[in-house]
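Sharing a structure with you now.
Removed: one protein chain of the complex. Kept in place: all other protein chains.
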Amino acid sequence: MRGLQVANATIRYGELVAVDDVSFTVAPGEIVALLGKSGSGKTSLLRAVAGLEPLADGQVCWDGQDLKTTPVHERGFVVMFQDGQLFPHLNVAKNISYGLSKWPKPQRQQRVSELLELVKLNGHEQRKITELSGGQAQRVALARSLAPKPKLLLLDEPLSALDRKLREHLVAELGTIIRATHTSAIYVTHDQYEAFTIADRIAVMADGKLLQLAAPLELLLRPADRAVSRFLGQEEAIGSS
Amino acid sequence: MTSASAPGRMAAKVSLRTWSVAAGVIPIVFLATFFIWPMLTLVGRGFVNAEGFTLAEVSSVFESARTWRILGQTLLQASVGTVVAVLAGIPGAFVLYCRSFPGRNLVKALVAIPFVLPSVVVGVAFRALINEQGPLGFLGLGDSFVSIIAALVFFNYSVVVRTVGVLWSRLDPRASDAARSLGATRFKAFITITLPGLAPAIAAAAALTFLFCASAFGIILILAPANYGTVETEIYYQTTQLLNLPAAAALSIVQLVIVTATLIVSNIARSRNETALKLRSDENTQPLRVADWFPTTITALVGFGLLAAPMANLVWRSLHTRSGFGLGNYAALAVVSPGMAASVWQAILNSLMTATMAMGIAVLLGIQVSYLLSRRPKTKSGRRALNLLDSVFMLPLGVSAVTIGFGFLITLNRPPLDLRTSWVLIPLAQAMVALPLVVRTLLPTWRAISPRMREAAASLGSSPAGILTRIDLPYLSRGIGLAIGFAFATSLGEFGATSFLARPDRPTLPVLIFRLISRPGAENFGMAMAACVVLAALTGVIMALAEWIGPKTTGWV
Partner (left out) sequence: MRKIAVAASLLLLISTIGCAGTPAASPTPTQSAGTPTPQLSESNTLVVISHGSFAISDEAKAAFAAESGYEVSYVSPGSAGTIVNQLILSKDVPLGDVVFGIDNTLAGRAIKEGVLSPYSSAALPQAASTLAADQIGSLTPIDYGDVCLNADKAWFEAKNLPIPQTFDDLAKPEYKNLLVVTNPASSSPGLAFLAGTIAVKGDPDYLEYWSALKDNGVKVTQGWTEAYYTEFSGSEGKGSRPLVLSYASSPMYEAGKNAESPTQALLETCVRQVEYVGIIKGAQNEVGARKFIDFLLSSQVQASIPDLMYMSPVDDQVTLPPDWAKYTSMVKDPILLDATVVSAQRDTWIKAWTETVIG
């Protein structure tokens, strides 16, 4: 079995069960969205895949190999956070090349300009992080995440700090870029529009449980139970903003 | 903004100005009268001889090899002490402020105790530990530079832990998570991402620690070999023993330069690294995990080896009486032992009374000074002036109590300011020592109040007094608990300045401890140890209360 397999993942914070016996897979080149309200456990699950959160029970495997003893930095899974978490004391180029420290210098420089081109920020190498707009910052964060050619890209609400219009524009672009690099990805979001735009398959989560995992169209046409349909319907009724 | 609010804004600005002036003038007059004037007058005396003004005598001090050796020893001791305290304190900051575990608040309070213990007793406790016969005698550290550094770290550990820890608990850990996922090891992520984020706090903590280490006095006398001297001990010797005023002047100038240079370096380091840090408004603590074994081990080693061992030794010795182990020394605290003029309990009462007054003065002035320093003037000259003011209020940390004590004699000697033999000077002197810490503690709180908030309140019709009571004071109450705690504990343990003004019939606790330990016999020694344990316990309780009252978001920044 190739790609990511999560089996019976359970995460506890003291008494609270944040993620309850969740299993799913991500095939090579596939984008899976984890969709759910805040507190549904989707971010915890993402962090556990990255190795940032210990599992109380269950397994995270890559290509059939259990990653239990593999520390975060050796997994080759890159996390991109909501507000990018760009390093404020480094400029754009140094942020992007942060994961390339083992690369020879000429290749590193080339990779940085390659990625800046990919995210349409050519020539911004020397810019300070503080001088970037919100949209630009997220593009740099994406470039930084893709630079070391990760096995798996983990996106944690990458656009939710931006305004609606920019978000709609960027989510499509994000999908194009990720697919262009053939990177597998997990995309955590509370926004249905984003999930339906970017994902090959969507996992709907509530209260730490995985309710349904299916392709977008199937999810709309054949919701597994009332909870899923209520979740999807409610989201639409409120209008995600 | 609508036109209707314009007069409101005007009113807000006018009130700000008056408030700023008042806030500035009172503390400056206080500092000028009780610190700067005495200090400069004494320094001035060094430039006057029988023929009048002369540079010759002061400059000859700088021609002596002894001066440079002493300066070198001072700087070396302070640099090494600061580096070790920072290295030891950073893991402690992480464990005590970013991780939760049962008894964490207790440990925080315990860690703060050494900071206020009398250096004489700590010196004796340290020396007893490392002497040839002592429990750590096998290390062969008696009379060594290592033992001085260990003692300096003992005193200043909590300064680093608190200052760095408070910022760290509010740093977003996801920046370092991102770095980890990009292939950085825990260590690399710490060095390249977390450390730069902590730089402002580290710079502030290092500056304070450096000043404390450079001006250490009692601990040097007890632990250092006889040929070792620092600027502080040399000022003491030249002034009190030889009345060599040119030397006192030259060395005091050296101290002024050290303080100023330290603050300049610290400010540069701070501003260079103050790059739009993303701070969380809430504290970020997670349960302690196995993965935190490295900082936890370091913290435990420092905590037990360096902090707890001397304190445990104090407790152990306080229980040791002529007739074996027991509470005899504690029972004796209620008795006025011959020649002591007061029992330890009476001395505690004296200490509590003077410390309360000193705390009142320091906190009142500290509120005003920190308010003024929290302003952000628009002009460059305005900012420079504030930076200067900031340094001036830090001076009491780095300038010798001897200089001030002797300066008092030749300045505050005429009515209505003839306070030289008045007890009033004791709380005043203690307040001056506590003031820099109060200012450091309150500054972040003031900075958290946006000027827009005051302007908004004014435009909604609040009078200046209304703004003060409804905006400023509620905010301030968040930082005030800790400021009170620090001021109180610092005054309680203050010895240097107090020893120049002590009253034989009404000793404070540190003064009484010093007297007890200056006399032979198991009873006197045991009581000194017991009294010291009481002082430590008192300090621990005060600091625990301050932690409990105060918010967890204040540090010396």
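Per-chain residue numbering starts at 1, and chain names A and B are given in the order in which the chains are listed.
Note that a contact is a pair of C-beta atoms (placed from the backbone, for glycine too) under 8 Å apart; a residue touches a chain by one contact, two chains touch by 3 or more.
Not measured: the values here are computed from a predicted model.
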*For the unseen chain, which displayed partners does it touch in the full complex?*
B
*Give the residue, chosen from B:A128, B:A189 or B:I235, that touches the chain omitted from the document.*
B:A128
*Chain not shown: contacting residue from B:F115, B:F210, B:Y237 or B:F486*: B:Y237
*asked:* Give me the subunit B residues in contact with the hidden chain, please.
replied: 13-14, 16-17, 20-21, 23-25, 28-29, 32-33, 36-37, 40-41, 44, 48, 120, 123-124, 127-128, 131-133, 221-222, 224, 226-227, 237, 239-243, 317, 320, 322, 338-341, 372, 375, 377, 379, 381-382, 385-386, 388-389, 392, 405-406, 409-411, 413-414, 418, 420-421, 499-505, 507, 511, 514-515, 517-526
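Just so it is clear, only the chains that are shown with their structure count from here on.
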*Per the centroid of Cα atoms for each chain, what is the distance between subunit A and subunit B, given in Å?*
47
*Can you name the residues of subunit B that touch subunit A in the complex?*
172, 174-175, 177-186, 188-189, 192-193, 196-197, 273, 275-278, 287, 289
*How about subunit A: which of its residues touch subunit B in the complex?*
14, 47, 50-52, 54, 71-81, 83, 85, 87-89, 98-99, 101-102, 129-130, 144-145, 148, 154
